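What you see is the complex with one protein chain gone and the rest in place.
Chain IDs A, B and C follow the sequence of writing; residue 1 opens each chain.
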Amino acid sequence: MAKIKLGILGGGGNSLIGILHRVAAYMYDKYEIVGGVFNSVWEESMDFAEQLGLLTHRIYKDFDNMIEEELKLPESERMQVVSVLTPNFLHYPMAKRLLENGFNVICEKPMTMTYAEAKEIRSLVTDSDLTFAVTYTYTGYPMVREMRHLITSGKIGEVRRVDVQYYQGWINSVIHDKAKRSATWRLDPEKSGMSCCIGDIGTHAFNIAEYVTGQKINYVLADLNYLYDDNPMDIDGTILIRLSEKVKGILRVSQIATGEENNLRISVYGRTGGLRWEQENPNFLEYLPEDGTRQTLTRGQGYNSAISLDGTKIPSGHPEGIFDSMGNIYKGVARALNGEPYHDGEFPTVVDGTRGMDFIEKAIASHEEGNVWKSIEV
Amino acid sequence: MAKIKLGILGGGGNSLIGILHRVAAYMYDKYEIVGGVFNSVWEESMDFAEQLGLLTHRIYKDFDNMIEEELKLPESERMQVVSVLTPNFLHYPMAKRLLENGFNVICEKPMTMTYAEAKEIRSLVTDSDLTFAVTYTYTGYPMVREMRHLITSGKIGEVRRVDVQYYQGWINSVIHDKAKRSATWRLDPEKSGMSCCIGDIGTHAFNIAEYVTGQKINYVLADLNYLYDDNPMDIDGTILIRLSEKVKGILRVSQIATGEENNLRISVYGRTGGLRWEQENPNFLEYLPEDGTRQTLTRGQGYNSAISLDGTKIPSGHPEGIFDSMGNIYKGVARALNGEPYHDGEFPTVVDGTRGMDFIEKAIASHEEGNVWKSIEV
Amino acid sequence: MAKIKLGILGGGGNSLIGILHRVAAYMYDKYEIVGGVFNSVWEESMDFAEQLGLLTHRIYKDFDNMIEEELKLPESERMQVVSVLTPNFLHYPMAKRLLENGFNVICEKPMTMTYAEAKEIRSLVTDSDLTFAVTYTYTGYPMVREMRHLITSGKIGEVRRVDVQYYQGWINSVIHDKAKRSATWRLDPEKSGMSCCIGDIGTHAFNIAEYVTGQKINYVLADLNYLYDDNPMDIDGTILIRLSEKVKGILRVSQIATGEENNLRISVYGRTGGLRWEQENPNFLEYLPEDGTRQTLTRGQGYNSAISLDGTKIPSGHPEGIFDSMGNIYKGVARALNGEPYHDGEFPTVVDGTRGMDFIEKAIASHEEGNVWKSIEV
Partner (left out) sequence: MAKIKLGILGGGGNSLIGILHRVAAYMYDKYEIVGGVFNSVWEESMDFAEQLGLLTHRIYKDFDNMIEEELKLPESERMQVVSVLTPNFLHYPMAKRLLENGFNVICEKPMTMTYAEAKEIRSLVTDSDLTFAVTYTYTGYPMVREMRHLITSGKIGEVRRVDVQYYQGWINSVIHDKAKRSATWRLDPEKSGMSCCIGDIGTHAFNIAEYVTGQKINYVLADLNYLYDDNPMDIDGTILIRLSEKVKGILRVSQIATGEENNLRISVYGRTGGLRWEQENPNFLEYLPEDGTRQTLTRGQGYNSAISLDGTKIPSGHPEGIFDSMGNIYKGVARALNGEPYHDGEFPTVVDGTRGMDFIEKAIASHEEGNVWKSIEV
């Protein structure tokens, strides 16, 4: 089967997101990178393409040029899907124009800068036959998929409590110094949107909670921390959530949790059992049945579900990591593009991306209005 | 040195709290049990005393009889301190009468049924020279004491975020059955006070947060879960906390966290480091400095603080448990009673007990008034 | 029931072994300490007794005096059992004379200095009705008892491989300095017997392997390390073991495993499952069934065996430690002394102590003869 023609916007040089997407694309032999715009400076884009060993004739001067030139190509030669890895404020205009011109899109999160923009993108996708994926990377882990499978198939009974933690400590290196904090793009609303912590990692917490439970978070009440009066962006927050009147929980996110690396954890407790997963040890899933015989489920075992095993390339005991997780998302997109059947949940969709934007706005509003409940739209 | 004469109220038969207090009292060769009332039925009290190998002449018919008879004894023979291990609703009347008659008191938590009662007890203690300890057991662990020492001595810098979890799953065995949940004393407000989950384990979470930070929680906003409309008691709750305007955090407590045993955890993040402790692995304390070189501190090492080492009986690598933790609290009380010097924090005081009662009332009020902020009195 | 009258030899002052045995004796309200010889200097013995709040009239000048005076007491007043906590070279003469005079004995390990002495003690016990316990402390842990129960009841099928590790690093503080290593009693054969590492911790490894499997180690092949030519004592060793022709394994013991505290671990693999236990986290037992659904078994759960639950004082989730473990051994001895029924394995016997001495001699011989197989006598 011919490989899918993939274009890439952004992700040049030492970009971490760049290598993550490239490895993911290569992983299952499904994609070939045919071109794109890696950097805003054309020469750097060209150099980078050469470093990657790519042919350079489809490395374009800029995004507009790329759209123009690609459309001139016969459809069979054209990029089938474009990965948008540019800074946040470019996601919306690029995604919009790509969709309007018939390109499928893989978009980094947050999907847009505002909920209004997100809804516009969602409409474009809904009204088309195009595939649009938002790379909430953590949903690609086999044991996250297993957790979703176990919960939605009733293994722990009705869900009663959901608890997500996403703790990092990196922003300490800039936040405590006035000069540094005013110079950081992450803390500049123009560049990174209305929120720092909620926007960057809170959305992951929100998304994974909905992903593993298969349910919607309908209400949020947020208490955020900006730490300094001159800092315009939240860097820490705690968010009460309600999935329904009697199913409650919490999202706890921070970028000032000093010493934490990327400590995303999720625990879900149901009437007959609990499940716990930690991103820093992603190959294991703890299952706590009510009889007390706690189990550590691992990846690649016969008892795993189809969607979990499908995202596993090697037997249990041989750890997989975040590149493998992103690889699974790319595999799911490939199946969608190739018209092959795939499991629900193989990649996050425009609906997930739109809900994420609504969540960010509501969390900020809840905080600003004095820690009151806000509802997430359906 | 003569042993301290200890009387015990409650804790007879197979009472778990009974053996916990007895072992704690014996542990450092500081106390002898001279009598008390183990059970409401005198014969059972007598049988139990015999099982314990105690002389039975000071096993009293009831509490009133005990007070009366003990007061007839010369002061040197009289019980110096009485441990109150009876059901919650008896704490207040017993503690009150003991204090009024000059007995020192070790009281199980919650200290009383209401904040008003707690303040009354606090006044009695304040106006006397008596020692009054409330057995928030977890503060006796050497590594909890080490955590307090490290934070209050500045090891992690200014505190920025506090996160306490206390998850149990035991109430699942009664809560989902209407007949069972109406027959359980823990869910009967007459017997166990105004709260189930917040009162039983939320107070521990509140207390340990204040203990390790050496700071006060000034505001709470609670969202509780009762799960069934006919259930009058909270069995799960999430409580936003503020230690000050820019020092925030969370208490997460549940008795429906299916499969969890007694999962109390506390994480505190400061400007230059973080600390994490888990009750189910109490001999270890994780220290996360901002440079990323995370350490696992253990008990009984040369680098431990005086108060931590003081509560350690055996070299590192030989685990101690909850009996040893309670033993340390009894040792602290013994020092107070013997007029010996002791560290601040060797046992929880009537102030801690009173704050605990205030916290319970405020958390319930916050929830009932629609998840609004309530302040804890100074 | 009257408490058992306990005499203690050694264990005075800040002795760690002293407090371990006292707390263990108190723990289940079964023993009262009536006297003994805590120190070789009588005044210090007396002072220490006073510190403990003991009556001092049965604090004896020396061991001979104690035997003499105790025998003058009516049998109902006399010490029923004596704990021998003195330096290793005194175990044999004291245990011998105690047995010859009708006293039951609780003896620290190693039981004697030589296998020949051990056999003599064993004969004395066998020819009497006396109870003799050797305090291999780790066999008192509930989850070690559970492991024994699970293996001997067939949970993991026929045993195929046994692996015990006992790593400490403490001897580094003396071994690398010539003056220090010649001045340490642990490295002086006159005082501590023929072996340092094998004698002190290797015997624990040997004992726990036999304890949990319920089987005998029949052959050993040892490779020891003395590290310096002028050091007469082994401080590290690796010992191949055979339980039978096709059931093999390993004991790995070291006092130069720098940074290790008291890292005793045992793994046993059978035809249908594996079990793993670590002393530094003693409340958990990992069960690895062949279908890959690994379980973490905990203490105090309904699925635990009778002997495990019997040694548990408090519900799961409330950690117990090494004091609780030793308490279980004392409880077992109390039952034997009181003529009550008890489980096989509640306390290590003179047979275990004797096998331990044979093991030490054979391991040394195996090493000295060039790493050859030696058989342990039946």
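The definition used in the following text is that a residue touches a chain if its C-beta (ideal position, glycine included) is under 8 Å from a C-beta of that chain, and two chains touch if they have at least 3 such contacts.
In this text, all values refer to a predicted model and were calculated from it rather than measured experimentally.
Undergrad: Considering the complete complex, identify which of A:Gly53, A:Pro341 or A:Gly370 is in touch with the unshown chain.
TA: Answering carefully, the residue with contact to the hidden chain is A:Gly53.
Undergrad: Where the complex has a chain not shown, which of C:Pro93, C:Pro232, C:Gly292 or C:Pro315 is the residue touching it?
TA: Looking across C:Pro93, C:Pro232, C:Gly292 or C:Pro315, the contact with the absent chain belongs to C:Gly292.
Undergrad: Which of A:Leu90, A:Ile322, A:Val351 or A:Val372 touches the chain that is not shown?
TA: Hidden-chain contact among the options goes to A:Ile322.
Undergrad: Tell me which of A:Gln168, A:Asn225 or A:Ser267 is the one touching the absent chain.
TA: A:Gln168
Undergrad: Could you please point out the subunit C residues that touch the chain left off the display?
TA: Output for subunit C: 156-157, 160-161, 163, 165, 167, 169, 172-173, 176, 221, 223, 225, 227, 236, 238, 240, 242, 246, 248-250, 252, 254, 256-261, 267, 269-274, 287-290, 292, 294, 371, 373.
Undergrad: Pick out the residues on subunit B that sit against the missing chain.
TA: 291-298, 301-303, 316
Undergrad: Could you list which residues of subunit A touch the chain missing from the display?
TA: On the subunit A side, contact with the omitted chain comes from 1-3, 16, 19-20, 22-23, 26-27, 29-30, 32, 50-53, 168, 260-263, 279-283, 298, 313-324.
Here is the rule we use: only the chains that are shown with their structure count from here on.
Undergrad: Taking all residue numbers at the subunit B to subunit C contact, is the shared part over half or under half, that is, same or different?
TA: On the two sides of the subunit C and subunit B interface, the residue numbers are mostly the same, over half being shared.
Undergrad: For subunit A and subunit B, let me know how many angstrom lie between their CA-based centres, rounded off.
TA: Subunit A and subunit B have C-alpha centres separated by 43 Å.
Undergrad: Any idea how many Å lie between the Cα centroids of subunit B and subunit C?
TA: Averaging C-alpha atoms per chain gives centres 35 Å apart.
Undergrad: Out of subunit A, which residues touch more than one other chain, so two or more?
TA: Residues 292, 294.
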